[in-house]
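Complex shown without one protein chain; remaining protein chains in place.
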Amino acid sequence: MSTISKDLKNSLLSSTGTVYLVLILVVIAGACITAANGRNFFAPGNISDLLTSTTVLGLVVIGQTLVILLGSLDLSVPFVLSLSSVLSAGVMAGQSTNFAAGIATALLAAAAVGLVNGVLVGLVKINGFIATLGTGLIISGYLFTNYRGTTGKASPELTAIGTATLGVIPVTTIGMAVCLVIVALFLSKTRTGLHLYAVGGDANVATMSGIRSAVPALVAHTISGLLAGVAGLVIVSRLGVGSPEVGTQGGYDLLSIAAVVVGGAILAGGKGSIWGSLGGILIFASIDSVMGIMQVNPYLKEVVRGLIIIVAVAVYARRNQIKIPARFAAIQKAAPTRPTNGATR
Amino acid sequence: MQTSAARTTTFTVLAALALAVSACAPGGTAATPATEAATQNSWFDQQKYDLENSQRTATFTGDPAKPYLQYLPGPMVEAGAFKASGPAKVCFSNAALSNTWRQTGWITMNEQLKELQKQGIISELETRNAQDSDNTQVADIDYFVNEKSCDAFIIAPNSPQATAPAVERACSTGKPVIIFDRGAGTNCGTTFIHSVGGMAWGMDSASFIKDNVEPGGHVVVLRTAAGVDVFEQRWAAAQHIFNEAGLKYTDYITGADPTKIKSIVTDEIAKGNVDAVWVDLGDQAVPAIEAFEDAGKDIPVVTGEDNLAYLRAWKAKGFKGFASVYDAYQWRTALLAAAQLFQGQAIPKDWVLPQIPVTAKELDTVLATNQGMPDTHYAASGGEDLPGFPQVWQQRVIP
Amino acid sequence: MSKSFFGFPILTGIDLDIRPGEVHGLVGENGAGKSTLMKILAGVYTRDEGTVLLDGDDVEFSHPVQAQLAGISTVFQEFNLLPERSVAENIFLGREPRVMGFVSRREMNRATAALFETLGVDSISPSTRVRTLSVAQQQLVEIAKALSFDAKVISMDEPTAALADHEVELLCRIIANLKERGVSVLYVSHRLREIFRLCDRITVLKDGALVATRPTSELTEEELVRLMVGRPLSTFFPDKALGASVGSQPALSLEDAGNDSVDGISFDLHPGEILGVSGLQGAGRTEVLQGISGAVPFTRGQVRINGTPVNIKTPGQGIRARIAHVTEDRKATGLLLNQSVMDNALAGVRACSPRRSSAARPKATELFLELELSARGPDQEIKYLSGGNQQKVVLTKWLLMDPQIILLDEPTRGIDVGAKFALYVLMRRLAAAGHAILMVSSELPELIGMSDRILVMRDGRLVDELPGGSSEERILQAAAGVNTKAVAA
Partner (left out) sequence: MTTIRYTTNRLPFPTRAIRSLSTPGGAIYLLLLALLVILAFYNPGLSEPGQLSRFIGRSAPIAIVAIGQYFVIAAGEFDLSMGAVISAQVVLAGNLIGQDPAQILPVIVLMIVVGIAVGVVNGLLTTLLRVPSFITTLGTTLILSGFTFYLTGGAPSGNPADAFRAIGRGGIQNVPVIGFVPYSVLVLIALAGAAVWLMRRPFGRMLMGVGDNQSTIALLGAAPWWIRTRAFILSSIAATIAAILMVGYAGVSPVVGQGYEFIAITAVVLGGVALGGGRGAILSAVAGAYVLETLVAILNFAGVESTWRPAVQGAIIVLALGLPLLWTKRKAFKILLRRKASTAKTPNPTAPQSITEKP
């Protein structure tokens, strides 16, 4: 664990640090605004609400982070999430005996979709945006043909998980945190995890180092699918039923991409961290929470979200400008350093 | 060049594939065989159908001038412990404001709120919008429950089954829980306010088509979305009636996108005879009507809803129309129910509001009452006796 | 240990052996085949004929990793590093140490630290991100990475090109260190001083063939230079005597110009003159051209064009001052690879004076024909053209913009002989028509054959000015700083 904490410390000093700085500012501002209105941002109800809304998006974002690190995108997540929800609830049909079978079916299906995405992106080399858009559409066809509205019923065990809390912390949030740590470990402690950064960062360097770029692609997309499946299970645990629409309702595709980017990752790949993405979600969740308490008009909420995304990324883009070491820097006084034209791309 | 050649091959293969797919597709041409589909619709529930069928024509208790307070005789809930000593706080978990019906209802609700605040019955209405997401709504309800500051809950569920667990948690607080619109998959609520129902809605308009189209006629069915219970129930009832009447039909999912609707109807006109168009949402009717106009065909029977865009088109174009109604004033009733409980008055456990469709006979009256309202307004908004009427609805400012 | 190669198309019959613990210098002019040789050793290219024996075993590599695992590591000029990852992660990329199946960062950092310790480097922490390192430090990371394969042979391609003096010192110490530990180093450099200081033996390549391998002690710098040069190429150049109007007002004059990369640059360029710029890689030649054209502008000093002071801060201003700048890296900054021949040729006119673009089209065709462009037609995508033809299109692009001053950065790099000659003829013709040409080239015969005068640069400064017909030795000595008395004050 010591390496993890070191890793955490390292990333806090880098761009992830900015993310958490922003988060702290948001929380302070939120607490002040809500307090000014006679409400408590840190009330157990609000904290619990904040954590719950973090859970499902969080799971999706963890997967999306991997995919974005690779330089790809996963637009199929909302549909995978819905798929997992209808399959699990359908198989369980409210019976305890079907608990394991339901979970297994849902997760297998979700992972399989992820694997297909991985094959399309990693082996066939279709642009991730288009490939996952395509698989998403295919799944949506399956979902809406075979399911009309909510379906099935969660087994009592699953429902119990969905409602259980440890203090104010929902158990599902703890589950999300466990997934987060596992994926963080995967990224920092396995070769494939490290190679994922390499393939996303510079495919040529990766190849020169003997890395087969398809492997990280397959793994990242499969995990993304799998975690979208887990997110579907969490939703079933809370709703008690499966629904072909839960994924699209949440807008998890674009929202998760936005959260990852607000968390400091770059869309081209190779840069970013799970912890940053977590910060990204928390920023979103905190602002949403404040706006919820303040009963901001739902349409204005969208405006605020849009502003956050743009402002955050613009700030990171500023910070990431490359400085060119100067041979004769000492001689000159006030001349500004100017990147070569190639550096802007 | 190799890639390019491959491209061409691929496209040829694809074209062949597309041909194959379309050739193998069920139905092949024209309408879906009626009998086959009849057994398929999992949303059809004979008991519910019969119940709503009888309620359609039942006599309602209460002042007909205040339809939003009318109800069918049945078990009542005593206010008892709910009686409040001073102004009380109501928490409202709303599924969404994402369509014009909901927006109209929300405006009415807010005008009613102002009245009740003036009267000192309700202190505050705290609202959270779930933006069409079940998961968000569950979180919203849990937030209210955990904050422990609500004296009553009003819940307009996004989908009945999915929000049931959260609604039950709201019930367990012991505070009144008022459900309206789509219903909750649980019976724990203090009251469930709704107009007669989706099936009755479908029955009304489908019966009109049955009465005006010869058996064997062809109905184009425009459905907003699959799997949304309000729409599915409307369609399930209509489908039942079409099957019984021996009408053929082709159904489409449109997302209420006028562009899509118009293309679909245009294609249907090109394919052959269309004797009627049935819609499950009023917004869908106008583009369908226009498709006939643009094709230079007479407008057949096109049903709709009490949104003014449809009513006005009906009036202007003089086709055989019929407007089912799903009262937007139930939004107001929900708030009034809370107020009545706070004041210690009993309310119906299952509060069924009248659901009276607009037929050709009432059309002129309804249009006259709603002069100056935007096209997106719903005639059955039930705000006529509120102080802000009609300016607030005309300006249509969403609070 | 020995290695032998026989019969490559670019390299022919190279027979080379490197002894354990030896620093072996590999020198030769540009295009002599040093890079190809290194890439074969590294497994980037495969050889067509011959054998490579490593410790007496015949080896063949089809991938760099195979070469590395076998004990031959290469430090290329372009870094193969991931800027966003840590030093340790970069060094062990693709073969991260594992403990119980998990990558052990501690082990990785420890091993990296150990590597740096053996190298005598203490300034780099294994967990720093590479992007925060200086170029020199990144070079050290590459060397550490090469060493980490337990390399028996490390080949380095111009490792000091981007390094400052004190950093070169460090590198020298490291190489000495490696030598002590029995590692052989194949050292490619233009900097003769370093070669003499570091190498035990020196191999000279010329035109893909081996000239000589000699112990350093048996060579003097003058001798080495003589071995490297002497290609009988002068016949290839068109006549000069067409009329450089030296003495008239200079078309371009620099006075003490400088920026981050170069300093104190002063010279005059006259209409009708071809002025050559020589220097080793990293001497700042390209940067001078970039400064003049505004791509990376000068921040101090005075630039005059036709006697009028100008202040060029962007390429657009440069173009308005009638300066053309043919860049060194055609693919990266000269071409629009996916666009057609005609689109490439017209790009410049379209960019700065769109109104003239339709008039430029027939002129482009004229120039194509005159330059004997080999292409299927105006619509062919330029990426399918050979380097020489691509360069002709780039030149056409600039000529269409009617420049007075033409800056050419390695104009004949990667170009076949026929195309080269066509370019030389064109340059002469342009000079004769009154254009002023400033040409950077690493090809000494070309510089000598084409230039009216030759400027020599070293370490970001102008160090010498030589007349057109100077010998290659003279230029090389000035550029490499062999002959200290030649350094201008």
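A few points about this structure:
Read from first to last, the chains carry the letters A, B and C; within each, the first residue is number 1.
Rule of thumb we're sticking to: a residue touches a chain if its C-beta (ideal position, glycine included) is under 8 Å from a C-beta of that chain, and two chains touch if they have at least 3 such contacts.
Not measured: the values here are computed from a predicted model.
The shown chains contacted by the absent chain are A, B, C, with contact judged over the whole complex. In the full complex, chain A touches the hidden chain at residues 71, 120, 123-131, 133-142, 144-145, 203-204, 207-208, 210-212, 214, 254, 257-258, 261, 266-269, 297, 299-307, 309-310, 313-314, 317-318, 340-342, 344-345. In the full complex, the hidden chain is touched by chain B at residues 1-15, 17-19, 21-23, 25-30, 32, 97-100, 103, 226, 250-253, 255-259, 261-264, 266-267, 270-271, 283, 286-287, 290, 294, 308-309, 374-376, 395-398. Listed by residue number, the positions of chain C touching the unshown chain are 43-44, 46, 62-66, 69, 293, 295, 314-320, 325, 327, 332-339, 341, 343, 346-352, 354, 357, 365, 368-369, 372-379, 397.
Methods note: only the chains that are shown with their structure count from here on.
With chains as nodes and touching pairs as edges, the resulting graph is an open line. Ranked by separation of Cα centres from chain B, the top chain is C. Remark: the per-chain Cα centre closest to the mean position of all protein Cα atoms belongs to A. Rounded to whole angstrom, the centroid-to-centroid distance between chain A and chain C, based on C-alpha atoms, equals 44 Å. Separation between the centroids of chain B and chain C, computed from CA atoms only, is 73 Å. Within chain C, contacts with two or more other chains are made by no residue at all. Looking at chain A, no residue sits in touch with two or more other chains.
For chain B in complex with chain A, the residues that touch the partner chain are 42-43, 97, 126-129, 131-136, 138-140, 142-148, 158-166, 169, 185, 226-229, 232, 253, 398-399. Considering their complex, residues 63-65, 80-85, 89, 93-96, 98, 102-103, 105-106, 127, 129, 131, 134-135, 164, 258-263, 284, 295-297, 299-300, 332-333, 459-460 of chain C touch chain A.
Against chain C, in their complex, chain A makes its touches with residues 3, 6-7, 10, 14, 185, 188-191, 193-195, 197-198, 201-202, 204-206, 208-211, 270-271, 322, 324-329, 331-332, 335, 337-338, 340-342.
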